[in-house]
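Provided herewith is a single structure, encoded as structure tokens, for subsequent inquiry.
Every protein chain except one is present and positioned as in the full complex.
For reference, chains read A, B and C in written order, and residue numbers begin at 1 within each chain.
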Amino acid sequence: MEAIPPLLDREIRVIDLSADYRLRDAKVYAEWYKELHQDAENLKHAVYGLPELFGDNVAGARLVANPGCYPQTAILGLAPLVSHGLIELTGSIIDSKSGVSGGGRTPKLTFHFPECNENVSAYSVGSHRHTPEIEQALSAVAGKPVSVIFTPHLIPMDRGILSTIYSTPTRTVAENELVELYRSYYEGKPFVRVRTSPPATKDTVGTNFLDLCVKVVRGKILVFAAEDNLVRGASGVAVQNFNRMFGFDERIGLM
Amino acid sequence: MEAIPPLLDREIRVIDLSADYRLRDAKVYAEWYKELHQDAENLKHAVYGLPELFGDNVAGARLVANPGCYPQTAILGLAPLVSHGLIELTGSIIDSKSGVSGGGRTPKLTFHFPECNENVSAYSVGSHRHTPEIEQALSAVAGKPVSVIFTPHLIPMDRGILSTIYSTPTRTVAENELVELYRSYYEGKPFVRVRTSPPATKDTVGTNFLDLCVKVVRGKILVFAAEDNLVRGASGVAVQNFNRMFGFDERIGLM
Amino acid sequence: MEAIPPLLDREIRVIDLSADYRLRDAKVYAEWYKELHQDAENLKHAVYGLPELFGDNVAGARLVANPGCYPQTAILGLAPLVSHGLIELTGSIIDSKSGVSGGGRTPKLTFHFPECNENVSAYSVGSHRHTPEIEQALSAVAGKPVSVIFTPHLIPMDRGILSTIYSTPTRTVAENELVELYRSYYEGKPFVRVRTSPPATKDTVGTNFLDLCVKVVRGKILVFAAEDNLVRGASGVAVQNFNRMFGFDERIGLM
Partner (left out) sequence: MEAIPPLLDREIRVIDLSADYRLRDAKVYAEWYKELHQDAENLKHAVYGLPELFGDNVAGARLVANPGCYPQTAILGLAPLVSHGLIELTGSIIDSKSGVSGGGRTPKLTFHFPECNENVSAYSVGSHRHTPEIEQALSAVAGKPVSVIFTPHLIPMDRGILSTIYSTPTRTVAENELVELYRSYYEGKPFVRVRTSPPATKDTVGTNFLDLCVKVVRGKILVFAAEDNLVRGASGVAVQNFNRMFGFDERIGLM
């Protein structure tokens, strides 16, 4: 938020890969990021750059806040359900598993090979900063407040995120009805693949695809969402946003 | 169930590491294991060998059904809550992550190194055979039917299971109240460690410990349970059962 | 060798990724592969498809034997030295480390995740079939018989081969002299990168590059050669051969 105002002043359009402009509300930002936001003015105009949901806004944006890696799996995983009022808006559970590159490249004991290899654990339970980002986007889709329980886990692999999502339906739904809903909701979105069996992160490595699968198990709706955090989860979706901002086919450079 | 009747006939006491005698009801067995049970007679007398909950029964048992790897994390994770009526008995979510040795030693494409390395995915969604085993034990603890949603995932590591469990409380509870409950519930149980931060599977490798942590997040109760599937999840708890059956301190050979 | 004769009869040009046509001498084939060669006729005309060394022959070939993964590292690693008579032609040591995908996709206990993860061992000591392939190509470069000691090792990773090669010089040589030799030898070869520090396999993953580094240590010449066995070691070099056979720039489809 220090680097960007001068760029915007010079009429340079910006795609920001940091988390600085993702949350619309500076108070929410301060609450989760534990510091005051320094650029409330531009924050108002920033567009949340999840192209499958907000692609029209991206096209005309001066400042795009590139979305977080985890949030994309959760938001695209739940958007069809919340947009159709099919699930309760409170209490969806997002249990996410991420490879170690999601933690960045700065050496820390947590990411030291003998510490995280052959190991699985949850972290930032109840306090991960991607929680309000997920809720903000889903609330925008629902037109009403949405709240979630988000629990990230560190997995001994380089790259890849799998989110397993559990929601309570508002009415009885059949699995094939949901599969059809997902297919039609993402029709014409080349980077979302709706599958009938749970996706494996390895199928998405090196690509901008986000793979989804929806199941009904004992009265709950389960959604599985997989992506490569280093492509779809960051730079890939930035290229996709760039393409939309400058009038290119959104697939250019990504297939 | 073919090998065991002749042993029992010769008055040899048996600890069975297979799944054959874990489910009390031959009909439930047939439904989940897709074959008829061949030894309904002995099934009636088998004791489910989870020593922290059913240790007195184990002591006098002729036939102990050694518990499954996943179920131990789920059952010991939820037992304090269901025994005190603190959670709704329907709809708890058990999201489990297991190392590859949990799948056995027979080579299969699923466990071929380049297939499961650098990869995470869910499997047996809604159909894993450990589901009725978890429900049977928790129902025994609750005195009422308990049902759960159980989703196992394959993780690229040799050994270790982490279960992340989400339950809905029946009344408002404070986290420290729950921590105290878990501590008193497992007092005198040397292999259950109640921790205040989420456990890592690596801390349990090579041991018979099952590590638990309970948290309250946005009105849900979260329980984290970690173990080494090759020790606590199988042979270790068998030794623990053996010790109880033959009057030894249950820690002999396991510390 | 069953599938290919009918294709050649129909004047279809063939790049064979199997090992069937790599060894010119059917007797050597029989000795190492423990079966008789069935197509001695076409064997005579097959071209060994290592484009950096035999690219002119590839251009006009009807049948190209695509080279093995290990041999490419050893042959390209030693070719500058043997072609200039700088090393003794007997006794070079090729100590190779390969990811598990080099062993193919058929499930075997050796490649079962819990067997090969967290493990390193040598295999096929003194008997690996790539030995005569390495010697045949280096002998062609030297114009005299070359023999080597080749020891492959299985490493717990998906892909990548690193060969560490030790040779005895025939005269005193300086390291910078050798670096210059390698640079000039591979000038104009876009897929061989001569580096001044030992290469890491990860730098080559997903590419057709073969990275080389030459060092002098206590009177021995050490060569380090790294590649991705799934690209450079197999299909990538096949595309490179295809480009040469059909008159395309050899980089097409590979950058």
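Please note the rule applied: contacts are C-beta pairs under 8 Å (C-beta built on N, C-alpha and C of every residue); 3 or more make two chains touch, one makes a residue touch a chain.
The structure presented is a predicted model; accordingly, all values stated were derived computationally and were not measured.
Student: For the chain that's not shown, point to the residue among C:42, C:72 or C:201 touching it.
Tutor: Within the whole complex, the residue contacting the unshown chain is C:201.
Student: Can you say which of C:28, C:59 or C:149 touches the chain missing from this structure?
Tutor: Touching the chain that is not displayed is residue C:149.
Student: Of the residues listed, A:42, A:101 or A:240, which one is in contact with the missing chain?
Tutor: A:101
Student: Sort through A:118, A:135 or A:250 and give me the one touching the missing partner chain.
Tutor: Among A:118, A:135 or A:250, only A:118 touches the chain that is not shown.
Student: Touching the missing chain, which residues of subunit A?
Tutor: For subunit A, the residues touching the absent chain are 99-101, 105, 107-109, 111-114, 116-118, 156-159.
Student: Can you name the residues of subunit C that touch the chain not displayed here?
Tutor: Touching the missing chain: residues 91, 93, 95, 97, 99, 115, 117-123, 125-126, 147, 149, 151, 153, 155-160, 162, 164, 166, 168, 198-202, 205, 215, 217-220, 222, 224, 226.
Throughout what follows, only the chains that are shown with their structure count from here on.
Student: Using just the Cα atoms, superpose subunit A onto subunit B and tell me the rotation angle to the nearest 5°.
Tutor: 180
Student: Sort the other chains by how far their Cα centres are from that of subunit C and give me the top one.
Tutor: Relative to subunit C, the chain whose C-alpha centre sits farthest away is B.
Student: Could the interface between the copies subunit B and subunit C be described as same, meaning over half of its residue numbers are common to both, or is it different?
Tutor: Since more than half of the residue numbers are used by both chains, the interface counts as same.
Student: Once you find the CA centre of subunit B and the CA centre of subunit C, what distance in Å lies between them?
Tutor: Here the centre of subunit C sits 50 Å away from the centre of subunit B.
Student: What are the residues of subunit B that contact at least two other chains?
Tutor: Subunit B, residues with two or more chain partners: 99, 117-118, 156-159.
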